[in-house]
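All protein chains of the complex are present and in place, except for one that has been dropped.
Entry: subunit A
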């Protein structure tokens, strides 16, 4: 089966600093792909390249097998790629509905169609079995961390997206809320979406993922089936870039 999203030979530098070296990465429908790596390995940068936030320097970007060029968040969204960023990127001074539709408001003529947006937002939140928010007309600034995360995820799935990428969605959450978000992640994949989950927590990774991709200092050390590796191997890939015959030899993929 062709991956929904496939990257080959991606390079990305910020000025003189090269952050991504020749990275290959593929994501499949109906699966959760965990993207792991130490702090500064380049996970968020890779995701931002996918989302059109940062332009890539060189490399191939394939979507559903076809080469595409993504230069802006809008273009990524048009393909069906939605990203929940590490820093969430919600507007505190807007309410839940306004945030979920930000940049893609429904309109009648030039007038915002608030009623339709409110209905769709309510339906999406219901579809995710989210019932913890008091009112969807509540400002985002009044929500808890978990609720904000939920809104950000709901925003991503509102658009019949094909790929949903979550950058450390559980980092700031308590035990119960983490479980809820992971459950939600699994459910999205079971509905046929391709989900990418970035996480530092190995338990979370092994609990929900089908594949694991490990970045080491900006290089893709290995991309493997979760069932084929152990905790220890993944930790080794993260910390040294190799583990047994998996991973990088002398800094290049085996």
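Note that in this section a residue touches a chain if its C-beta (ideal position, glycine included) is under 8 Å from a C-beta of that chain, and two chains touch if they have at least 3 such contacts; residues count from 1.
Note that contacts and distances are computed from a predicted model.
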item	value
Which of "Inner-membrane translocator", "Carbon monoxide dehydrogenase", "Xylose transport system permease protein XylH" or "Sarcosine oxidase subunit alpha family protein" matches, in UniProt, the chain that is not displayed	"Xylose transport system permease protein XylH"
Sole contact to the chain not displayed, among A:90, A:195, A:208 or A:221	A:90
Contacting the left-out chain in the complete assembly, out of A:105, A:190 or A:228	A:105
Contact with the hidden chain (one of A:180, A:199, A:226 or A:243)	A:180
Interface residues of subunit A (partner: the chain not displayed)	51, 53, 72-74, 77, 83, 85, 87-94, 98, 102-105, 107, 110-112, 115, 118-119, 128-132, 135, 137, 139, 141-142, 150, 180, 183-184
